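Quick one: the structure is below, questions incoming.
Every protein chain except one is present and positioned as in the full complex.
Each chain carries a letter (A and B) given by its place in the written order, and its residues are counted from 1.
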Amino acid sequence: MTDTPVTDAHDDIDEDRRNFIHIVTGMAAAGGVAVIAWPLIDQMNPAADTKAASSLDVDISKVPEGGEIRVLIGGQPFFIRHRTQAEIASARNANTQSLRDPQTDEERLVPTPDGAYNPAILVTSGVCTHLGCVPVGPAQGNVGDYGGWYCACHGSHYDTSGRIRKGPAPSNLPVPDYRYVSDTVINISL
Amino acid sequence: MSGHESTYEPKTGFEKWLDTRLPLPRLVHDSFVDFPTPKNLNYWYTFGGILSIFLVIQIVTGIVLAMHYTADVDHAFASVERIMRDVPYGWLLRYVHANGASFFFLAVYVHMFRGLYYGSYKAPREVLWILGCIIFLLMVATAFLGYMLPWGQMSLHGANVIVNLFGAIPLVGEGIKTWLLGGPSIGNATLQRFFSLHYLLPFVIAGVVILHVWALHVPGNNNPTGVEVKDTRKDTVPFHPYYTVKDGFAIVVFLLIFAAFVFYMPNVLGHADNYVEADPLVTPAHIVPEWYLLPFYAILRAITFDIGPIDAKLLGVIAMFAAIAVLFVVPWLDTSRVKSMRYRPVARQFFFGFVAACLLLGWVGASNPDDPIIPLGSDKLVVEYSDENGLAAARTFEVYDEAAAFRDGLGEEAGASMAVQKAPAFTFLHLGQILTLYYFAYFLVILPLLGLRERPDEEPDSIHKSVLAREPSAGTPIAQPAE
Partner (left out) sequence: MTRSKLILAALAGLVIAGSASAAGGAKHPHGPEGGFPFEGPFGRFEDESVQRGYQVYREVCASCHSMKLMHYRNLGEPGGPFYDPEYPNANDNPLVKAFAAQDEILSSQPNDVGDYEYRPARPSDPFKSPYPNDAAARAANGGALPPDLSVITKARHGGADYIYDLMLGYPDPGEISDDGEIEFREDYHGTLTQAPGQYYNPYMEGDTIPAWEGDPRHAPPGGFLAMAPQLMDGRVTYMDGTEATKEQMAYDVAQFLAWAGEPKQTNRKSAGLAVMAYLLIFAGLLWFSYKRIWRNVSH
């Protein structure tokens, strides 16, 4: 029975054991807080219904030649463009070595079920790689200096293969994960 | 205690620099590290810490749930189930939030009973007590608002009953009701404003909690003896690590019980009806509030009689609000000079009676008021018919066969019908009325009179001496488990 809360002598005697149990307790507390934090962080990730609604079948036979259609998947725009012979030729003839993001036109296409390529149909993301604006295209009457798309926000010009040719954008319009379900239907998924 | 010298010593250059500009570390150190705390606080005193943890839990999970919830009558119910099904860990967040409300109230009731028992409301802690009452009132409001959000049957019709209470106020009642609801009945406008206020009020609570802690730290903690600290060195220990670890232990034990509910019986404290989407055309058979409001609901329903010009409905509403309002004036109703009921043998018995009354009121609130607790006699059968003169007549029977024979023996023109005559009984209503009477008598009669009449036991001279006296083998340097 002592009057003072804790005497220094006892502190010294029990220093090691006391430290040990307190350190373990402190670590358990810190570990617990870290684990509790995870559900609070993870809940902001896409929910199951959002993830489930992340693919779409598109009928490409309805895209007019020389035009494009735009679809939204999970809120993201995608371009499906039916290119003219001239546009295909211009996409193929570009000198890929001199491009900012070198890619051949064929690398930006996906084979149909029979293994061939359908160069008339180009599928790209509809989000400018600069700062996320949606470029204008044939439907808006402005295809930029290279015949593809033009991003009016900061002046990026894309060619008929969706490759960046001029302006601030750092890379080509990405090609989404898609496949030919049949000759006329493609399935795009995020 | 009040005016205790700051012991904070800034060590690093940065701490010194900050201390002359924003002495926040000094405030924290003096309030939660080196704060002199009576060394005899028992586990009933850990509920303040438990409550602050639950306030944090509710605010954090609430903010997160609001990221996924949709306050729209067409989508609210489905959005809550979407949280349960699709949002990562959404089921956990929602169950923690829903059961957290229940455990928040459980803790606050223990905290309040502790204050009543040890006289923590008495001078110089009246403001501390009143701030606590305000927090409780805000908690009730927040819980009520939040209960509407899942948009189940209980959400809608429970809220409807409570809002209709305001309609009982003379002259302005209907106007207030319409103003609260934003229309003639509960609708989308109501849901949206309830959501907004449900988000706001917890932050108001947090603000009042800061005042509550401030008001605590001016006079310092009360303690089970009710004797104020005389010698800081002998009577107190620094808050940290002594009470951080003790509160911490109690918090974890409480969380253990909480986790058992969250993970293994998450819906036990709720109502099945609230998993049925709200339908304004059908009121569920048994409208009851959440368990933590049942005692007040019982008081509301106990008033079934008019007094003078005031009708029963308004009187019930007044009684229910008075049951909370009376808490605000307890510091002036209790006339005893002795704080702790440890030294008030008679008051202690009345206090335990009061706790029992509150628990029983909860039981009454959950039950149908007309159901018998103790039946006095058995139900009888009454055959009503019109006699040969065409006058209404009735005969009472004990046995069904006799009643049926009599009824069938009457001619068709008698138009006989059989009904049950309920036997007189001691019902939940009667119990509720007795308990309501005791509830108010405790505050308004017993506490004022007893303080003047009672002869209290002798109080110890100091906290330190009281501890010595309770020590079974004084002199051994072994800590005793707290009571």
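Here is the rule we use: a contact is a pair of C-beta atoms (placed from the backbone, for glycine too) under 8 Å apart; a residue touches a chain by one contact, two chains touch by 3 or more.
Please read all numbers here as calculations on a predicted model, not as lab measurements.
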Could you tell me which of B:L22, B:A259 or B:V445 touches the chain that is not displayed?
B:A259
Contact residue for the chain not shown (choose from B:M67, B:I310 or B:A419):
B:A419
Tell me which of B:L315, B:L381, B:L431 or B:L447 is the one touching the absent chain.
B:L381
Considering the complete complex, identify which of B:V56, B:M84, B:V172 or B:A325 is in touch with the unshown chain.
B:M84
For chain A, which residues reach the chain that was dropped from this view?
1-2, 5-7, 10, 14, 17-18, 21-22, 24-25, 28-29, 32, 35, 48-49, 51-53, 55, 62
Can you list, in ascending order, the chain B residues touching the missing chain?
39-41, 44, 78, 81-82, 84-85, 91-92, 95, 106, 109, 113, 237, 241-242, 245-246, 248-249, 252-253, 255-256, 259-260, 262-264, 266-270, 272-273, 275-277, 285-286, 288, 291, 294, 352, 355-356, 359, 362-363, 365-368, 379, 381, 400, 418-420, 467-468, 471, 474, 477-480, 482-483
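The rule is short, and it goes like this: only the chains that are shown with their structure count from here on.
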Distance between the centres, which are taken as Cα means, of chain B and chain A, whole angstrom:
51
Could you please specify the touching residues of chain B with respect to chain A in the complex?
39, 60, 64, 67-68, 82, 85-90, 92-93, 233-234, 237-238, 242, 245, 248, 464, 468, 471, 474-477
For a test of understanding, state which residues of chain A touch chain B in their complex under the given definition.
1-5, 10, 25, 29, 38-40, 42-45, 47-50
